[in-house]
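Just one protein chain is left out here, and the rest sit where they should.
Right, chain A next:
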């Protein structure tokens, strides 16, 4: 048996050739799909670096004959979103002003909620968790109308604090879920022992749980940042001219009907809007994927 296995009979060589051919086919297919996923990004980047003249006369996938950053400059500070022509810059900063506080607040509250639900069980805590969990799944259309009125009543309609509020409220489900699932694996004896030693609710959170939480904090922050930065529905429903996030501004630039259609500016604006989440993905892809799978799989 041992000897025969290592002799190259014709049948064996043929089998080997098939295996090699299959492997090649496999790589060809994998690369073809990689091209499919990369193509739109490639087209966006090359288009954004071409002049309008070149776009009209050249190929969609051709490299720019002459690289120009004019479209980027226009997209950043001159493109028109309707009647105003300030580019995406002010809206980019709006998105930052919305996303940063909303991410921090929803992560902090989620951490405390998760800590309570996982470690301080009391009657009703599970009901709360189930209600919250279901809240993650509702289509937001069902809350748009009453929320618009509520923001009006609260006096924060069309403002950045209003958008922060909305993102915090509807982000709580996921942030609580993340922390709860993480903390539930920490043995409850730890809390009991700490209580015997006289440590209170916050002390235990602060000196035992928080130091263990870095991975889940990273996952939660990335998840929330991606969700909030990429949000369009809340942005378009609850903002007004000066407070729109960058996704809304991008859509307005692309669909603005005044003047010549500047495809290169559209593409540059799209890349600018995508850049923050893309950078996060490239730097912390591992955590990004963990958030995606945790957020969608674990119930």
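Basically, a contact is a pair of C-beta atoms (placed from the backbone, for glycine too) under 8 Å apart; a residue touches a chain by one contact, two chains touch by 3 or more; residues count from 1.
As a working rule, contacts and distances are computed from a predicted model.
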Chain left out of the displayed complex - its UniProt protein name, from "Carbohydrate ABC transporter membrane protein 1, CUT1 family", "Cytochrome P450", "Putative spermidine/putrescine transport system ATP-binding protein" or "Carbon-monoxide dehydrogenase small subunit": "Carbohydrate ABC transporter membrane protein 1, CUT1 family"
Missing-chain contacts mapped onto chain A: 23, 26-27, 29-30, 33-34, 36-41, 43-44, 47, 55-56, 59-61, 109, 112-113, 116-117, 120, 122, 125, 128, 130-135, 137-147, 149-150, 169-170, 172-173, 176, 200-202, 226, 229-233, 236-237, 247, 250-251, 254-255, 263, 266-267, 269-271, 273-274, 277-278, 280-282, 285, 288-289, 292-293, 296-297, 299
